[in-house]
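Sharing a structure with you now.
A single protein chain has been omitted from the complex, and every remaining protein chain is retained in its original position.
This part shows chain A:
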Amino acid sequence: MALIEVQNITKIFGSAPKKQLAKVKEGMGKEQLLAETGHTLGLHDVSLSIEKGEIFVIMGLSGSGKSTLIRHFNRLIDPTDGHILVDGVDVMGFSIKELEEFRRHRMSMVFQRFGLMPHRTVLKNVAYGLEVQGKAKAEREKVAREWIDTVGLSGFEEQYPSQLSGGMQQRVGLARALATDADILLMDEAFSALDPLIRSQMQDQLVELQEKLHKTIVFITHDLDEALRIGDKIAILKDGVLSQVGTPPEILLEPADDYVRAFVRDVNRARVLTVGTVMQPPVMRITHDNMEKALADMRRYDEDFGYVVENKEYRGVVTQEALEEEIAKPGDSPSLYTFADDSNAVELECTLEAALPATLEAECPVAVVDEDGHLKGVLSAEGMGSVLISPDGDKFDQGEKDVSEGGAKKDKPILKEAS
């Protein structure tokens, strides 16, 4: 069972939300509910499963209910209907005392507007969660200093939040959340108030920290690029209803509806998709070092290239033409393993953007290898082109569109950057 199970959460805002629940369950929409009853439908029948250790991103535009949803996890907002189970225990069943204990030890939170206490120093802000837990002063300040160091704010312990920049304030917020040692971290548009450069630094820092800490992170954002960059899984929320839940490649390559499609259209796919998601199986795999036999096989199957593999390990690619020339030469032919050209191979985890130069230079599809050097598939320029084209199909690629629009977008044209 997943660590966090969100089950059919519905939230209606208004004077008597419970009374309107039946209407919503019968399928009354947001606009109709507002017009007829004056109640706002915040969330409608949202269900999610969040696994331990993953970064789960909930994405949506303002008004989509994403901030409302994340506040249900630690019950800063109570749902009108539905349940949230953490480790199989229903959070909705908690008494006030149990809820406070739960918030102190299981879930901590980072806020869009930081939520720091302006009258406390950085040190005392970071130590706050531990103070609420009832830890002794010496102990909580020791832990707080360690986290301040981890987020790179050593030397600022005695400063007040107003003396720090936005990015530094959010590091304080992050340190405060991490200091409680809660295994679940809720991040409500944590980086949205920061300027782009600081934001991407913070994203990197979060991903880096996560590799060490293995927390379960629920991350809210309105920025799809951010979602794709840090998310293991992404849920897309629209008007309080889930549009799609999936991994970044699933969202990009198989958008569930027009809303998601419109979202992903402007994404720089080359930067998000990895080679592994678009490679194809190698057509011709040669597992011996006999040149004549290899040439004969290639002729028989009418293939121009073959991928040479020795004990599962990729050794290089050979063309029919090169083999013919080599065999025609006088003297002993070298081993096929050493003859094969292994200069062009890309790694499985590599983004398409990074793989693009190799793919365009090579005359044949480029071999894709995993970290052990095993051949996993091949990547052709055509295959790559087909996924880089937007789902609505009429745009050739991101680069061309950007140029025609005056290059105002922050993503640079792929073709230029690749060169």
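The working rule: a residue touches a chain if its C-beta (ideal position, glycine included) is under 8 Å from a C-beta of that chain, and two chains touch if they have at least 3 such contacts; residues count from 1.
In the analysis below, contacts and distances are computed from a predicted model.
When the unshown chain is looked up in UniProt, the name that turns up among "succinate dehydrogenase", "Cation acetate symporter", "Glycine betaine/L-proline transport system permease protein ProW" or "NADH-quinone oxidoreductase subunit K" is "Glycine betaine/L-proline transport system permease protein ProW". Contact with the chain that does not appear here is found for just one residue of A:Leu61, A:Val89, A:Met117 or A:Leu360, A:Met117.
From the options A:Gly129, A:Gly240 or A:Pro282, the residue with contact to the chain not on display is A:Gly129. Of A:Leu3, A:Leu33 or A:Met109, it is A:Met109 that touches the chain left out of the display. Interface note for the absent chain: among A:Leu21, A:Leu76 or A:Val283, the touching residue is A:Leu76.
Here one chain is not drawn; of A:Ser64, A:Thr150 or A:Gln169, the residue touching it is A:Gln169. Contact between chain A and the unshown chain involves residues 74, 76, 99-105, 107-109, 111, 113-119, 128-129, 131-133, 160-162, 166, 169, 176, 180, 186, 193.
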